[in-house]
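Structure, as structure tokens:
The complex appears here minus one protein chain, its other protein chains still in place.
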């Protein structure tokens, strides 16, 4: 079977995570997120983001986290603004609309939003009460294109939201990879300070499943647990999530795994650059989008699995390669040699 | 007070409609749309559109008609495709999303959709089941820009929908004006044949309120009444709607009123053309969008009310003028003189 | 055709209401509830209920009013408590649930709720966050059984809601009849003071259609207009509602009409009492529920229309008779004679 660079959730969990599940298996615990492990994981996260009053909820996946947060925070006539590459706009089967809310998809630059673009959208929605009211700005970091926000971009968006009485919510399915990118200048403490809510993705960074929703804004905290139950997101054995996040955040395992994934991607990027490749957009995380002639793509596809992301002119296309905590050095080496052989 | 060209719902109802309400006032009737007048109005409409098996429901307004039809016809994971100028996309405060469904806003040409543009959207949504499924095509005729569909355009969309197992729904808030436009070649019978559902707008064409929803597709007819009740759209005194539609469709009053509105708009259009004006888009219905220097707009605004629709370059802007069944000849004459004086 | 006592919306509107529509017909007005008449009607109502800061919204019908208020006031995990005879629990095709909220139906006494019964329900829902949170108490006055709340019962419910951080909402589809009942001791000012929101029903008391939603609680007022638009409840020609409510509240017409309806019902009640009839429940409004042998019911049904409300033992049943502003003296007299002839 071919090795797959299609995504970062092809394997199970990091061995330490599985080991933690084994060790705690027969301890009797309360259900529904009140187990010791979940409580301790929450405390670890609060410390890491330097926000002692944050509320933490552990849930199964990213779409679930997005729909929980957005439907809990929005009143019926309020909408959410996303880049048009945003996961909630394109790839969640209408999950947000199913909770009753419009998602605006703004053409972004490299998958990112700016106060200017949001401001323009708001200006076009001043015919009250005939038009929805924009209330939440949704950003992904890393984005769906592998790009990341800078600290100043994050603060600018947060301050914009403050001025407009809006909320800033960050989809952190790949926040580990974003924070460990060599070009990143956002700290964990910034996440605790310059977002109203965000989540730390586990599924794509070493866990079997799990995203840790963090609600910084105290006004948005009350009664959030009801929403988890109502949307079917509250696991009876919440311990399953607690144990994993406790392990991941115990001694920076989470960040080491993300760093490993990034490094493997950067190795591949270097080789593509070496042979003169261009990229759809420049990334420093675990996703790269090299542009290749189709015959080269076919050649690589003989031994490896990956997505052809975008057809381009002159028989070229961008492919998407994703690495993970599980991407081994020998695989990277083999693939690198294949790339070099393309010339 | 200044005369207003802002919209076609500034006055009450055509005198004949009020007279019909007076004459029937004390007749006791069943509630909830089962009165004699509603039944007779439905029969009149079925005859006019030449579809004896159509189901007819009379409701209060356009947004209500749109949300009723779309939420009743769509399953939870299905979406509706609209032009990005479509009323459901821009001006209904998220009414369709509030029933759980995504609305796609496609950049249109003069407010219209084509099979090509829809086809491209569908191609971008083939990652099943991660993306919503497009199931209904929503068009407005006349459009929000005053333009109309030709018969061949309508049939092309209908056949496209058949091929793709989609439904075609026409927002007919201004269908009277569309059908009476001098360039129109769509007949009432075409509406009964080449749409799955549509509605005949009363509010903007002589009624106090009311839109007549017509469901042609028999597969979509069962149990639609439940949706009316559930969405608060079933009037206890359904007679109010029945009496008005009966009067409007008795001897073509509906079409005469629309024709009058169109003619008044065309008179103004002719005068603007005479003085060398261009228009945002060419229309033959009761809406015109002449482009004027701002100082001319200010001059006109001294004596008349209208919307400045779109700022353009070089201190120009397009204004929107709407006429109605109630726009009198002397008003048109006075305004025409004002236009001529602009030079 | 038989005269019908089936409901209080069988005729059109009171002649003065129609006359007002005629007189104002050609005045040009802004749309969507911003017309002079709607603004003046709101002012009249604020004066009557002695609450200068109340927000008033005019909408088409009762189910619409109920779903608007409840969906706007409730967060997703909150529910509404109703008597199990309440209109929202039994007769709105799931309108409230369709907006996402559970309706609890409590067995009431004569259609009414008490703090005790609600209190018990709340006690059974303390398994947080696994159970919905009761947030609104919904009462109808007059109730669906024609009974009314006393002032002390109203205040007790309001104070209970204050203590529990809940809201009290009154469905006033027949509030006129309740206030004009001979046993009533609630004033209009009490409605402005001891409810968070309520509505004044027009449809069943002389209007063609229309209910006036009154929001007393200032915390619940912001941005309510968006909900009207989103739910398809905002009429383009809002004037239609404004003109009617202005006329009804101008010189107590509203209350005179309700009083007339009550008096006609009380005349019938007296005759039934005279011949020894019992009633399903004692009422002083425009609904009575006399209990009769089935052969008597059949006899009455030969010349009059009414609902058989409830089958009882020994070939008896309760029938429901409703009178209205339009019930004429001669009809009451003829029917009274029929009753007397039953013996």
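Letters are used for the chains, namely A, B and C, taken in the order the chains are written, and counting of residues starts over at 1 for each.
The working rule: a contact is a pair of C-beta atoms (placed from the backbone, for glycine too) under 8 Å apart; a residue touches a chain by one contact, two chains touch by 3 or more.
Being a predicted model, the structure only gives us computed values, none of them experimental.
Peer 1: Just one of A:81, A:208 or A:332 touches the chain that is missing; which is it?
Peer 2: The missing chain is touched by A:208.
Peer 1: Going by the contact rule already stated, which one of A:58, A:80, A:93 or A:215 would touch the omitted chain in the full complex?
Peer 2: A:93
Peer 1: Looking beyond the chains shown, say which of B:14, B:227 or B:269 touches the absent one.
Peer 2: Considering all chains, including the one not shown, the answer is B:227.
Peer 1: For a quick check of understanding: of C:4, C:27, C:40 or C:90, which residue touches the chain that isn't displayed?
Peer 2: The one listed residue touching the chain not shown is C:90.
Peer 1: If the missing chain were put back, which residues of chain B would it touch?
Peer 2: 32, 71-72, 75-77, 99-100, 128-130, 132-133, 223, 225-230, 234
Peer 1: Just the residue numbers, please: which parts of chain A touch the chain that's not shown?
Peer 2: Chain A touches the chain not shown through residues 1, 3-4, 7, 9-13, 15, 18, 21-22, 24-31, 60-68, 92-95, 98, 203-204, 208-209, 226, 229-237, 239-240, 326.
Peer 1: Just checking the interface: what residues of chain C touch the absent partner chain?
Peer 2: Residues of chain C in contact with the hidden chain: 76-77, 79, 90-94, 97-103, 127, 129-132.
In this section, only the chains that are shown with their structure count from here on.
Peer 1: Counting residue numbers used by both copies over all numbers at the interface, does the chain A-chain C contact come out same (over half shared) or different (under half)?
Peer 2: Same residues, largely: of all residue numbers at this interface, over half are found in both copies.
Peer 1: Quick check: how many Å separate the C-alpha centres of chain B and chain C?
Peer 2: Chain centroid spacing, chain B to chain C, equals 34 Å.
Peer 1: So the centre of each chain is just the mean of its C-alpha atoms; given that, what is the distance between chain A and chain B in Å?
Peer 2: Taking the average C-alpha coordinate of chain A and of chain B, the gap between them is 43 Å.
Peer 1: From the mean C-alpha coordinate of chain A to that of chain C, what's the distance rounded to whole Å?
Peer 2: Those two chain centres are 51 Å apart.
Peer 1: List, in ascending order, every residue of chain A touching at least 2 other chains.
Peer 2: 76-77, 99-100, 129-130, 132
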